[in-house]
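Just dropping this structure here.
Note that one protein chain of the assembly has been removed; the remaining protein chains are unaltered in position.
== chain A ==
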Amino acid sequence: MTIKSFINRYSSLLMALAVLVALFLFWFVGYPQALNYQEENQLFLFSTDYFFSRFAVAGGLADWISEFIVQFYHLPWLGALALAFLGVAVQRLTLAVVSHHASETWTLLILSLLPVVLLTGVMGNENVLLSYEVALAMVLAATLGLRRISWWGDIVIVPLLYWLAGPMTVLYVLLRIVGDWRKEWWTILWLLAVELMAYAFILDEYPLKEVLLGINYYRIPLVLDTPGTLWIVPVVVVLLALLGRQNNLMGWLDRAWVAACACLIVAVAAVICIECWYPKDRYELLMQDWLVREGHWQDVIDRAEKYQVRTTYSSNAVNLALAMTGQLADRQFEFYQDGPSALIMPSVRDNFSNLPSAEAFYHLGMINSAKRYMYDIQESILNGRKSGRCMKRIAECFILNGQYKVAKKYLDVLKQSLFYRSWAEEAEQCLYDEVKINANPEWGYLRRVRYKKNYMYDYGQMDKLLGLLVVNNNDNKMAMDYYMAQLLLNVNIRDFMNYVGWVMQQRGYVQLPAGYQDAVRCIQSHGTAPGSVYAGYVKTRVMSNGVNDKQ
């Protein structure tokens, strides 16, 4: 067998293999941070309650399967592999549906990549949930598997599929009409009637728009935000099915130049998808989020040295990484500093912005603030899901606070998950056991360095809160670094100069850290020291909105 005949014979299989490898590399090497983001915005539980709560809504099975898969994103290679297989399934099903009435031409084979490419693009919007792709695969599988069922079978199949996969069922109806070239338009009306009946009698709390367009395909309720991109993939699949139905075009589709054009279309689509739907800055922030979560502090710094998004979020993440590696005093102003919020961001109502601040609070020993931020981040997930990451941190905070009854409540939830179970079981062993908790290197340290006296949190007085943290325990080195860093960010030169000597002594610095040297040089030269990075920051602050009146 020649290579050419081998390729011709196994073209379909080779294509599937190529898709598998490409998708795996895309997610695992290219965008593992996207997997992390999806995983931290859900908490899949192995419980009948959980299954039924998903199943109680149209599209619930797709949603449940999706969340089942997403939990494996905890291990990026496994998540990427799962997504790659799902992508291959979509491609193979598309090809099978499209070429059902036609011979499998090279052009159709190549064009069958288009839905999976567009799907991957659409999922660049981090709020598009995997249930969208799962629903697509379910509907394509139903179209293929039930093609021999008579049209009357749709009286049962359409409502069933609607309940299992959601409004993506419209694709099933359209593919049945297009594929069989029969004018059974009543099935569209039947689907609409099913949706309206569900709206009237079952899904009493959901707005019509969500019942018609999908409750679980998108993290944000569709009444607040309806991305039109969600419908690109079904439309393309229908168009491909129409193309595959044109028998008179088959000879034409078999030509090499047509196949080459198909390749070009797919390639252009892939480039457009990545360029338009995977914005560099957003994905850089998602990468920081992942690295911070994993505690890969040096990687955060290394990436920021090459490229740093100029946002408060990025400043928070980089400064935390610098502090955790003992570099904050030396290098803070080598990186972008987004004003006084560069260390800790004020409370923001979304499920992402406050994550590095919450982590900073935790590592500083500001346990109540860490818990508060994590709580609010979790409550900000707009589809009402809980977050395994947040719940784990909240449980830790309750353990540190000695509030074991509530901690157990959260541990009981986490114990129903796959990837948080072992941690929760270990943590449960520590409840009510002060010796064990204090012996844990992280928890023991945090219990020592946290606040001893009560203060009211006031974001506007962050420097004082950090100062009080230091006063409560001189061993809290990170709090000292943060305190000095906050003074510099506030351009509170008086306090900085007052405390720099004391901090040097407490921190055990042999010589003044490079960052402090630079700041002192800037201060002594009244902001005119050449090459001073701190002078650059002060100048930006003065130009933007003036500096702290304590200067």
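The rule is simple: a contact is a pair of C-beta atoms (placed from the backbone, for glycine too) under 8 Å apart; a residue touches a chain by one contact, two chains touch by 3 or more; residues count from 1.
Quick note on the criterion: contacts and distances are computed from a predicted model.
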Original post:
So which of "Glutamine ABC transporter permease", "Peptidase M75 family protein", "Deoxyribose-phosphate aldolase" or "Cytochrome c-binding protein" is the UniProt name of the chain that got left out?
Top reply: "Cytochrome c-binding protein"
Subject >> Omitted-chain contact residue, chosen from A:W27, A:Y73, A:W106 or A:Y206 >> reply: A:Y206
Subject >> Chain not shown: contacting residue from A:S12, A:T226 or A:N368 >> reply: A:N368
**OP:** Identify the residue among A:A56, A:I155, A:V235 or A:A439 that touches the chain left out of the display.
**Re:** A:A56
Original post:
Among A:V406, A:L431 or A:A529, which one is in touch with the chain left out?
Top reply: A:V406
**OP:** Please pick, from A:S380, A:N473 or A:Q506, the residue that touches the omitted chain in the full complex.
**Re:** A:S380
**OP:** Name, in rising order, the residues on chain A that touch the hidden chain in the full complex.
**Re:** 48-49, 52-53, 55-57, 202-207, 221, 223-224, 347, 349, 366-369, 372, 375-376, 378-382, 384, 386, 400-403, 405-406, 409, 412-413, 450-458, 465
